[in-house]
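Heads up, one of the protein chains got dropped from this complex, but the rest are sitting where they should.
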Amino acid sequence: MSRIDFDIAHLLAGSLVLISFLELYQDRLYALLNVFAAHALVLAASVAWQAFIQDAPHLYVTAAITLTFKAIVIPVALHRIIVRLGIHREIEKVVGVGAAMLAGMGLVALSMVVMLRVTHGADPLAREDLAFALSVVLLGLLMMVTRRNAVSQVIGFMSLENGLVLAATGAKGMPLVVEISVAFSILIAFIVIGIFLFRIRERFDTVDVQVIDRFRGERR
Amino acid sequence: MTLTIALVCAAALLALAVVGVIMGRSPASTRVVYGASLIIAAVSFIAGLAHLLGATAPVSLTLPLGVPWLGAHFRLDALSAFFLIVVDLGAMSASLFALGYGEHETAPQRVLPFYAAFLAGMTLVVLADDAYTFLFSWEFMSLTSWALVVSHPRIAENVRAGYVYLVMASFGTLTLLFAFGLLAGPDGLYTFAQMRAAHPSAALGALALILALIGAGSKAGIVPLHVWLPLAHPAAPSHVSALMSGVMTKVAVYGFVRVAFELAGPPAWWWSIVVLAVAGATTVMGVLYALMQHDLKRLLAYHTVENIGIIFIGLGLSLAFNANGLPFAAALALTAALLHVFNHSLFKSLLFFGSGAVLTATGERDMEHLGGLIHRMPQTAFVVLVGCAAISALPPLNGFVSEWLTFQAILLSPQLPSWGLKLLVPGVGALLALSAALAAACFVKAYGVTFLGRPRTPAAERASETDRFSLAAMFFLAALCLVVGILPGVFIDALAPVSTALIGARMPPQIGAQWLSIVPIAASRSSYDGLLVFLFMLLTGTLAAFAIHRLASDRLRRAPAWDCGYPDLSPATQYTAMSFAQPIRRVFGTFVFRAREQVDMPPPGDMRPARLTVRITDPIWDLLYAPLVVGIGAVADRLNRLQFLTIRQFLSLVFCALVILLLVLAIWS
Amino acid sequence: MVLIRDLIIQGVQMMLVLLLAPLFTGFVRKVKARLLRRQGPPLIQPYLDLIRLTRKDVVLAESASWLFRVIPYLVFAATWVAVALVPTFRTGLLFSWSADLIAIIALLGSARFFLALAGLDVGTSFGGIGSSREVMIASLAEPAMIMIVFTLALIAGSTQLSNVAEFMASPQVGLRVSLGLALIGLVMVAIAENGRVPVDNPATHLELTMVHEAMVLEYSGRHLALIELSSSLKLLLYVSLLACLFAPWGIEAAGASVPTLALGAAAYVGKLTVGGFLLALFETSIAKMRVFRVPEFLGVALMLGLLATLLRFMSGSF
Partner (left out) sequence: MTFDALTGVLLIPAVAAALLAALPGYRVTARLNVAATTLTLICALSLFFSRPEPGVYLLVDDLNGTFIVLTTFVGFTTSVFSLSYIGHELETGRLTPPFVRFYHAMYQVLMFAMNLALIANNIGLMWVAIELATLTTVLMVGIYRTHEALEAAWKYFILGSVGIALALFGTILIYMAARPVIGEGLAAMEWTVLVTHAGAFDPALLDVAFVFLLLGYGTKVGLAPLHAWLPDAHAEGPTPISAVLSGLLLNVALYALLRFKMLLAVNAAALAPGPLMVTLGLLSLVFAAFMLYRRRDIKRLFAYSSIEHMGIIAFAFGMGGPIANFAGLLHMTMHSLTKSAIFFAVGHIAQVKGTQRIADMGGLTETHPALGWALILGVVAIAGLPPLGIFMSEFLMVTSTFARAPLLALVLVFGILVGVAALFLRLNSIAFGEPRGSSANAQASYAPMFAHLALVLAAAIYMPPALVAWFQNVAGLLG
């Protein structure tokens, strides 16, 4: 594969990690939504690029799904949910931005260490991609853990899943990628619908504001 | 052949259990189950006896059951034959007793199936010849007896007793599991035959022995693993209590003997130190606990602990002699222990039957509410007296013989080279003597308060003699106690094959000795003739009676008892169990049980009664078990918070797990 | 022939002890009285008491059971058999092998067991107090005794009283530490077992202080006579035990001719006299101790016995 292909793929994957950091940085919901849209956009581009350089046409489908579903439908839907349910726009954090950033750095470093030492067999592109993908996954998980708002947690989960798609598309000639991305889109749809149905305003932890402090499990 | 019969009997008992389930509440079920188990046990008893006396070679048999590639191995050798006899004798008498006693059972469907299964379990334990079959039967035995303990589930303390019992039993089984895992080795040689052949290293054998001591000991009730015993044994119906106390503990002893003398390989001298130390402590603690009780059945249960201690003293001595190349002394000690196993199974069953008879007659287990039963139930009173005399090791009854033999074994132990034993054995001897004396004291208390004196409650006043089946069973056992006492030689000789099989030596044959006396080592050294002593006492006693009645007066006047100037004293003024034990409590209890007495004496003119409150603490429970319970509770409370985390917190658990594992990878390679 | 002779000798021994026992008790009383500057009862007083008692009716408490009436005979039989097996003037008695020293102790133990039951049978508090204290004392005295027996057995290499006595008579037994300890221990146990001062006072009738007498408080007539007789038998047993173990001089070995036997009997009587005198002297010169001092007293005996046994275990030279 030519140098330029490699560099572009590298650039896209790297910028995906960068956007994950941006997501960690946000403290307004709307802004977060926009950043996530960008995240999905970049992913779509990266997938398309992979489709191009691996000349695997079915990946274009994945790219299309990502673009329409994640970059447009979901953000809009979430936007409306926020308005409808009157979720207030502040993002409650468990740890401050700074700490989250530092943790994120650590995670990226960790994924680099783990991956780059790992895959000396595989071609460099895949190696880089995997490393970036792993960091995106970890950052997404970090976001789910450190944010209290339902919406931002959903977004965290979705960016996690973006990392997966990145990895899947990076894995050259991997079958079932499309199916998997479809399956995941369904999953996310479930989550979003769930949020809407169960009227989860603030957090995952409970199903309805009124029952936040009610009997949970076996609490006495 | 004999083995086949025994196995068939066990199978029949299991079938009987099913029958018990099916018949359930029907009125005939009691008669059917107990009658059938009586017959089956008798058959199996004969098989065992034939094998032991026939002194035939061990027979073994493998069935395609249990662990598939292993099969279920069974073996009947001298040792298992002897214990089979003990089990079946107990089973026979218990079934006979229960033919009458069982009629009073309110919920027979909760007793009958488990009773038969329990007997089957015990039989299978002594026949098993591989680790799986052994532990399977062992735990099955525990489980069925547990079901019998909780056969009256509305009584909270029974349920608690069952709980403690089951937990301790599982603990014991798991310990034995370790022992066998050790002996079986990594490639799983589970059959006892393979273990015999294996000859484990000294350290490994020692570990196995200690594990077996803990595992089997917890079932037998050695201190400090005895806590379940005084709870569980009394809770069961009396004939089952008799089986648990008189027989099941012996099956546990069997387990220990099997491992210690056969499977653990050649003994090292210091093994016996562990055993002897534990045994000595068990003996005295058991009897001291018993002295503090006023619940008749619990008192008996604690005496089981004491007698188990005596048995383990014998076993420990035998191990010591065996390790130091003194096979004949070892044979003596082992025979003493085994004879005591037999004796204890006799009189402990008898005494529990007696307590059962009292229970049915009065509905009371608490001695403080009894008294004067000798007038109401003379026959029961008589046989129980025999039992008490036997367990107190009074000549010419059987208890004395085995303790006498144990003393003889102790007297041989200066020959032991190792200093540790030289120091330990005399102490153990002293403990044994002490416990013998205390046991006598304890049974004076038990019998005197229960049967003698004046009835303390209307219930005791209304008591009536128990039914004929129960009496038959008790008289049978009492007669056996006497027979073993006056003809011990016969039984000692019968035990010869066992010691020959385990140690390679036996006691000198006793049948030849003059006047049927027993001579453990040499006539010049020591001898005892129960028969002659018995005849002498009979002779002199009757002689005196005859002479006095003939030559002097035989007139008799009834008059009120000497009241020291306070007429018509109420029965409440009699000595109670607690007050009887008071001197001994002050001597021993103050530092063992931290016993404290508080006297609340009202000033003159104050009409309220004076009060004496006695506070007794159980050191072993307080020091060993209570902390454990508290600790587990605390940990459970701590961890329980994890049930109530939020989803985000659970997610962070996952996240942390992931990060940690990745870090491990990053660092590891 | 030999058998018959042995039988006769055994019989003689039994009769002898039976006849001597009350006399010995009387003798001790007499000496005590004299030491207290009293006239004291005649020597034969115990016989007269026994005869009087046997003549009297038995007054039996209403609440007494059949056991209460059997026990005196049991106690008497056990004690008598026990004492019949202790060598007095001759070792190697016909039946001596039928019960060794441990068995003799156990026989006394069973006698005590039944006596304590009798104390509980009538159902008054006096009997109870007596038996409870009796068993408390016994629970310490018996192990002490067993320990002493161990010591002797380890020295003589036998628990067979005849053999022990013969060994003691033989020159090969020198002065030994363990032997001394055993002697002291045995004396203490003997005092306790026979309810003598300072452990108990055989003469008292104040219920709260007495042990043995309280137990038998309800007995009367021939029953009481048997009890009295067996307690004096027991006293005699311990004295003759001490005699044959620690003063084995003049005791005749098996197969001795009749005149020498007479000599042995004389020696025996002599020993009894000395023993009785010493006992009386001891009793008059010491005060009775509180009941709860007794455990300490007997604890000492037990420790002595244990120490002696330990020494024997350590090496044969002690």
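So that you can tell them apart, the chains are marked A, B and C in the order they are listed, and the count of residues begins at 1 in each.
FYI, a residue touches a chain if its C-beta (ideal position, glycine included) is under 8 Å from a C-beta of that chain, and two chains touch if they have at least 3 such contacts.
The shown structure was predicted, so the numbers you read here are calculated from the model rather than taken from an experiment.
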In the full complex, displayed partners of the excluded chain: A, B
Per the touch definition above, residue among B:Y101, B:F140 or B:F469 touching the missing chain: B:F140
Residue of B:I5, B:V43 or B:V67 in touch with the missing chain, whole complex considered: B:V67
Chain not shown: contacting residue from B:Y163, B:W270 or B:F475: B:Y163
Missing-partner contacts on chain B, residue numbers: 64-69, 110, 131-132, 135-137, 139-140, 143, 150, 153-154, 156, 159-160, 162-163, 166-167, 170-171, 174, 177-178, 180-182, 184-186, 188, 190, 632-633, 635-637, 639-640, 642-643, 645, 647, 650-651, 653-654, 656-658, 661-662, 665, 668-669
Contact set of chain A toward the excluded chain (per top definition): 114-115, 117-122, 126, 130, 133-134, 137, 141, 144, 157, 160-161, 163-164, 167-168, 171-176, 179-180, 183, 187, 190-191, 194, 198, 204, 206-208, 211, 214-218
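Quick note on the criterion: only the chains that are shown with their structure count from here on.
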Arrangement of touching chains [line / ring / star / complete / other]: line
CA centroid of chain A to CA centroid of chain B, Å: 69
Distance from chain C to chain A - Cα centre to Cα centre, in angstrom: 100
In the complex with chain B, residue positions of chain C that touch it: 51, 54-67, 73-74, 76-78, 80-81, 84, 95, 97-100, 102-103, 106-107, 109-110, 112-113, 116-117, 119-129, 131-133, 135-136, 138-143, 146-147, 150, 153-154, 157-160, 163, 207, 217-218, 221-222, 225-226, 291-292, 295, 302, 305-306, 309-310, 312-314, 316
Touching residues on chain B, where the partner in the complex is chain C: 371-372, 374-375, 378, 381, 385, 389, 392-395, 400, 404, 407-408, 410-411, 413-414, 422-423, 425-427, 429-430, 433-434, 436-438, 440-441, 443-445, 447-449, 452-454, 514-515, 517, 523-529, 532-533, 536-542, 544-545, 548, 551-564, 569, 571, 573-575, 579-584, 586-587
Complex interface listing, chain B residues touching chain A: 643-644, 646-648, 651-652, 654-655, 658-659, 662-663, 665-666, 669
